[in-house]
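As structure tokens, the structure follows; a few thoughts come after it.
Heads up, one of the protein chains got dropped from this complex, but the rest are sitting where they should.
This part shows chain A:
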Amino acid sequence: MSSPEQWTHPEPDAAPAATAAKPTAEQVIAGLRATDEGGADLVQLLTPEGERVTHPDFDIDITAEELRGLYRDMVLIRRVDREANALQRKGQLGIWVPLLGQEAAQIGAGRAMRETDMAFPSYREHGIAWTRGINPTELLGIFRGTDQGTWDPVEKRFHPYTIVIGNQVLNAAGYAMGQKFDGKVGDDEGEATMCFFGDGATSQGDVHEGFVWAAVYDAPLVFFCQNNQWAISEPTERQSRLPLYQRARGYGFPGIRVDGNDVLATLAVTKWALDECRHGNGPILIEAFTYRMDAHTTSDDPTRYRLSDELEMWKLKDPIERVKVYLVRQQWADHEFFESVEADADKLGEELREFCTNMPDPPAERIFSNVYAEGNPNLEAQRDEFLGYVSGFAGGEH
């Protein structure tokens, strides 16, 4: 059997397409896009420099303790991401899907949800998983190949990761329709659903159909599109002529573009959107304008298709750094606090490494388990025959 490395890096001689030098005008046209310009409609409450700004439609009352909590969430989930990335490099995971750069989009959206709300993730939603109370160790098996997600999606109200692009959007629309049919929509105690997908997914028919269905049935569904600017190698212009949030208008519901690197703005906008849905005013589209700071997956090599200058621009908009600056400036956090978060991150990283390197391989029976809810005698016979064949090896017959 080939090792993952053999197919992930087939062409060691591939020349990097990008350089670190200042881009020429042609390069700007060809690849270095104004991705850092969210446009006039961008909702922002905390600038990249850590300054609190106001917005006419959205604001948020946040305590020092709450903001320290958001900071801690973002630092910890970034550590999870970096540890998992490193575990892949050490051969402990087959692949990893980095969330680096999208911490604010995910922590802001995730912390806006209530326990009774439901979430449908794509496959990069490690930050959302964190806010749903999923232990990050439970993500590892998906990428190590021992399982396909071990949490209970009903108990956690967090659906399994969906890898086929856009599939989950229709599933989320259906779930939200069910919330409405069950009479759980209409007041402050109402339920809502959040669906996560990326800029690339907006081209899929399933996403378009999900917009149509949610609109027609007034479903309490927040479409949360993380526009991280890149669908593997394809920039957002490959998917759309107009800014993605503006698509909502065509389906008859509001679309809002929020600074996805601003955890306060993301939290404020998502809370508002969820409340609208609870009261029966859904669906709503949120485009979180952010940036994929790392590769699409550990198998990808972004130097082949994007300029490193773009990355440098976005480093200045780091979602965690701006919160740190604000916490310090407000004197809401001291050195001791930041040290304690670092210590927590170190501990979490160690737990992940320990857990990952000790994960047992699943038993062969797992291949055949839970294919059907009511069983299938033919499959059971196939299973028994195979397990008998395997035990022949164990008995030393061969």
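Here, a residue touches a chain if its C-beta (ideal position, glycine included) is under 8 Å from a C-beta of that chain, and two chains touch if they have at least 3 such contacts; residues count from 1.
To be clear about the criterion, contacts and distances are computed from a predicted model.
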| item | value |
| --- | --- |
| From "2-oxoisovalerate dehydrogenase", "NADH-quinone oxidoreductase subunit L", "ABC transporter ATP-binding protein" or "Tryptophan synthase alpha chain", the hidden chain's UniProt protein name | "2-oxoisovalerate dehydrogenase" |
| Chain not shown: contacting residue from A:W151, A:F337, A:F355 or A:F386 | A:F386 |
| Option touching the unshown chain, where A:T116, A:Q148 or A:S391 are the choices | A:Q148 |
| Sole residue of A:I60, A:I95, A:V212 or A:V325 that reaches the chain not shown, by the stated touch rule | A:I95 |
| On chain A, residues whose C-beta touches the chain left out of the figure | 1-4, 6-7, 10-11, 14, 17, 94-95, 123, 141-148, 163-166, 200-201, 203-206, 231-234, 238-239, 299-300, 304-305, 361-362, 364, 366-368, 371, 376, 378-379, 382-383, 386, 389-390, 393, 398 |
